[in-house]
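First, the structure itself, so that you have it in front of you.
Of the protein chains in this complex, one is absent; all others appear in place.
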Amino acid sequence: MKLFSFRALADVAWGVALAASCGIALAQEEPKVLNVYNWSDYIAEDTLKNFEKETGIKVRYDNFDSNEILHAKLVAGKTGYDIVVPSSNWAKIQIDGGLLAKLDKALIPNLANVDAETAGQIAKLDPGNQHLVVWLWGYTTVGINVDKVKAALGSMPMPDNAWDLVFKPEYISKMKSCGVSFLDSPSEIFPAALHYLGKPAFSKQTSDYQEASRMLQAIRPYVTLFSSSGYINDMANGSICLALGWSGDISIARQRAIDGKTGNKIEVLIPKTGGILFFDTMAIPVDAPHPKNAHAFINYILKPEVHASLTNKVFYANPNAQSTKFVKKEVAENPTVFLSAENKKKMIAPDAVNNDIRRLSTRLYTQFKTGL
Amino acid sequence: MSESSSGTAASAPAAAGGANKTAADARFLRIENLVKEFDSVVAVDKVSIDIRKGEIFALLGSSGCGKSTLLRMLAGFETPTSGRILLDGRDIAQIPPYERPINMMFQSYALFPHLSVWDNVAFGLRRAGLPKDQVADQVEKMLGLVQLKQFAKRKPHQLSGGQQQRVALARSLAKRPQLLLLDEPLGALDKKLRERTQLELVGIIESVGVTCVMVTHDQEEAMTMASRIAIMSEGRILQIGAPAEIYETPNCRFVADFIGNVNLFKGKVVEDAADHVIVDTPECRHYVGHGITGTEGMEVSVAIRPEKIRITRERPGGAHDGFNCVEAEVADLAYLGSYTIYHLKLATGLLVKASIASVERLPDWQPTWGDKVFASWDEYAMVVLTQ
Partner (left out) sequence: MNKLLARLMPNNPGRAVVIGVPYLWLVLFFLLPFLIVLKISVSEMNVGQPPFKPLTEMVDNFLNIRVYLGNFISLFDVANDDLYARTYLSSLKYAAWTTIFCLVIGFPFAYFMARARPTIRPALLMLVMMPFWTSFLLRVYAWKAILTTNGVFNQILIGLGIIGEPLHMLHTPFSLMIGMVYVYLPFMILPLYANLVKLDGRLLEAAADLGATPWQRFWLVTVPLSKSGIIAGSMLVFIPCVGEFVIPELLGGPETLMIGRVLWDELFSNNDWPRAAAVAVVTILLIIVPLAIFNKYQAESQGERT
């Protein structure tokens, strides 16, 4: 079909140019719209409503449940999102790949509220904190349904190191009957497994991953569910008794079990050797259509009372030094949310891995899940 | 009517042979009071026929007369509502089609499009569980019979209509059935080919010696191929007889009208003698040279075939002067080569058809449009129809 002529192509090009020029024209006066892409179960009911009330900006809010998916969207480009919330180690790859925009700090006066310790953690991956502002932070760890796990263990005492529950066949094999859930992504499972083996959690050594893989194969028969979001409800309603999950999610499950009067006692464990820290950070994609509104949103979240409301709802710690007085007493006193200095020191800081390691861990993870 | 005369010739030996056979052979296929109803519509109504061993028997009628239903009951595709079908003394009404010693050649042949000619012919033999070499022998024999050996590997769609017809024949004969059924055997062929194929088909069937029942709506086909014909209408048999018998002495107006062309004069019997009758019609007075079963004053029709009418310029004289002659005007004529058809208009307005064979055309005079002529016929040319 050569007949599909250049004139038609020219028409298409002209249309594209026209549309683009409109985009440029509109950029000067951003429409009152904001598109946010965030983790599931990660916001308070009134956060967006209040933001809309205060600024008049309409928010469209979408969810994801793994860094891989967010990353895939950013790489594909033209996501249409103005705010994305990658974990800091993934954000580093995205910054290096030129996918995230530099922040205009003049538009975010509330940046002053961020505590120095968290800012310092982020600066390791984002020098000068030029791209990222922490939304909330937490750690990957082990959660249990206290009664069911005790019943399953029988005469066996609880292990000293909570990671034993998920990685040691003697323990996890007992748990199969009451349900075991693992986070469903290689970038969550391998750091925990490597750490348990005494390797660097974000190791660059292929052999370390092979070793972790062998350990995972041994416990594969006892994992009954791979889930990164659904496991919250499964824990709350008692169909899962042991989870390798995120600290706040397990706390949400605990709260839902209490609210729903299910009688399930859910508990977040802090492993003796520490959990794997993560910092979920707000960032603006380079091609965000409404960057100004995005800055306004970041500034809004950094308000002490807003940041506190997030923590109150989802049981993840916030980096906001001024928010403490707005955090509910029971949340503030929960040692699994705001970690003690001693526990904090045990935690493993996140780091980025290169492509080869990512491919390897994906492959080994597939092997782990499917046996292939 | 060359076709009709050749039909009689072909059927003559079969009829003659039939006369010498035993009574059992005369009733080789016996159909007794056969009835078929579809949702209270009677398709076949108390039909009884005896068919002789080795004869070709035609069921002739227009579409919807029940002839196909009758044939399908013989094949076993329809179950009779009542009545019996006896083949060689055995009641076959309840035997499924695939166990009957009867094969059918279907209308437009129903050849298996996915099988080669060879496999089509072998289909029935294989179902009978014959050993391979016997199947091969018989298929070869059948293909030889229909002269299609060189086409054995072809698929049906690669053959002409006539060749397909022969494959269908070979296939239906391959199992050496006791009874062969032909459903409109030549209906799918064009006219020229049909005439040629008719006698060829008869030749093959007679060489095999199988008893055959065919269904057709084409009277020429029936007359050419069959030794006897049954005329069917509305599920009933009207007349059974040899082609000549049916043509020359139809027993009712329907048969007379259905077979060939006929001129009908309606009138009353005025004299009823043992050796003749006289019938008065508004057009003329008819002297019929044979007796009828009737009474004086009876309403009848006098039937005269067009080819039995003579056309003359003068009133002809003769033994029965004043009878069997009308004055007419030539309303129309059609020259058809071997004969010419004249449409003659009588004074009463009745149109009479006359066909004059070309050999009888007078060299000096041919009637033409508007001519006043006399149409006449002799005393044996007529049939008196009482129904």
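Each chain carries a letter (A and B) given by its place in the written order, and its residues are counted from 1.
What we mean here is this: a residue touches a chain if its C-beta (ideal position, glycine included) is under 8 Å from a C-beta of that chain, and two chains touch if they have at least 3 such contacts.
Here the structure is a predicted model, which is why all the values come from computation and not from measurement.
> Any idea which of A:Ser88, A:Asn113, A:Ser185 or A:Ser229 touches the chain not displayed?
If we include the chain that is not displayed, A:Ser185 is the one touching it.
> If the hidden chain were put back, which of A:Val36, A:Leu99 or A:Val149 would touch it?
For the chain that is not drawn, the touching residue is A:Leu99.
> Since one chain has been left out of the picture, which residues of chain B touch it in the full complex?
For chain B, the residues touching the absent chain are 75-77, 96-99, 102-104, 106-108, 110-114, 123-124, 127-128, 155, 157, 171-172, 175.
> State which residues belonging to chain A touch the missing partner chain.
Residues in contact with the chain left out: 1-5, 7-8, 66, 68-69, 71-72, 74-77, 93, 96-99, 185-186, 226, 355, 358-359, 362-363, 365-367, 369-372.
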